[in-house]
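Read the structure below first, then the notes.
Apart from one protein chain that is not included, each protein chain of the complex appears where it belongs.
Let's look at chain A:
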């Protein structure tokens, strides 16, 4: 792959004693949709603000297009940001808001008006061009904010939780708008969010942050199916986490002895030593449920505790020996055939290749 558009090299950002971002190294490539995800205070917004020049790194290097950016002022950068608060100028109309950046660049009035109207039309809000932004709805404001940034024709667009103020239906619509825009324009999107569904629905790559560190970088599928560590496994999706010690390493995979018995896991790239403590995850939707003991390598017996419906998918919570807690996700239709009720004893089983060893505990 060619030279990355953005590189973070050992970047650290401190606010007095608080470390917001710790020793971060990250490449962002031209034309990718990168999501930075984490709970509040994890350093994701600070990372974005450093890209926009609103915070300077305490140490380390940030380069954009090869140029060292540590001390470059915000207005000397080409990194428009879509703010969580939207930060539209309340005393201006929608069109004047979109024109603002072009005006700062000194573009002639007629030309900047033409471009602003083009973008408002593209965002399907040209009818509101001459309205004061304070009178627009949430979705319309959102589109003005996008148009105001994109009219600058940047190589990279920064987005800071732009959909967090919208209601659920509108979020799905705007996700569609954003992914289509990103594909059509071919520019880099760096999208900060705390929402897993937003990140996984739109991004090519997801960076998961925790307390200033990058916990994992990967495609949504990688992160979902193969979480690297306990934090990611707990943060993302419905993972069952089991811990034990490494037994003999046979040809068919890694043998792990747990309080619930011996399980076989898919052999990881770096094989842990015999006797080492390891944990592995089994995704809730990759577990098979059967009423009689199955012919499977990995199986446990468990009792149904409760059910949780989300649309057509149901999550079942089980309890097994030695305080084992297990989650299973399945189609509601399939559940009906099994005819379970709380207290039912069942067998849970999974394939060795679906057991993912965590890199660290």
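Just a few scattered comments:
Just so it is clear, a contact is a pair of C-beta atoms (placed from the backbone, for glycine too) under 8 Å apart; a residue touches a chain by one contact, two chains touch by 3 or more; residues count from 1.
Just so we're on the same page, contacts and distances are computed from a predicted model.
A chain of the complex is left out here; the name its UniProt entry carries, from "Anti-sigma regulatory factor", "NADH-quinone oxidoreductase subunit K", "ABC transporter ATP-binding protein" or "ABC transmembrane type-1 domain-containing protein", is "ABC transmembrane type-1 domain-containing protein".
Set against the missing chain, the residues A:79, A:216 or A:298 yield one that touches it, A:79.
The omitted chain makes contact with just one of the residues A:101, A:237 or A:253: A:101. Among A:94, A:152 or A:328, only A:152 touches the chain that is left out of the view. On the side of chain A, the interface with the absent chain consists of residues 52-54, 73-75, 79-81, 83, 85, 87, 89-91, 100-101, 103-105, 134, 148-149, 152, using the contact rule stated above.
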